[in-house]
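Yeah, one chain of the complex is gone here, protein chain that is, but the others are all in their spots.
The block that comes next holds subunit A.
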């Protein structure tokens, strides 16, 4: 019994050693990947910050105002006016479209349908 335990223990040590060796190298590989990714994230964040700054610079009010006046003929952009506020109550209802060639009640349909017109 005892030799079996010795052999098994030895094998277990061997196996664990191999496992630890692989884990070690995998961890180092993972750390290397993480640091590459971190560097990439940092450079992307840097690019993002730069693009945000660029966006803010290109959208600065002075420039937009100049562009709006340069392209006035095409775009016709003007500063917002108080009169541009609309109210739902000021909208008129859409005009009632005349279906059935002006016929809008059943009596007219039965009595006065013109046979030369196309039936709807």
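Rule of thumb we're sticking to: a residue touches a chain if its C-beta (ideal position, glycine included) is under 8 Å from a C-beta of that chain, and two chains touch if they have at least 3 such contacts; residues count from 1.
Here is the rule we go by: contacts and distances are computed from a predicted model.
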Inset, instruction - Report the protein name recorded by UniProt for the chain absent from the figure; options are "Penicillin-binding protein 2", "Carbon starvation CstA family protein", "CheW-like domain-containing protein" or "Tetratricopeptide repeat protein". - result: "Penicillin-binding protein 2"
Legend entry - Positions on subunit A contacted by the hidden chain, ascending: 30-31, 34-35, 38, 41-42, 45-46, 49-50, 52-53, 55-57, 59-62, 65, 79-87, 90-92, 94-95
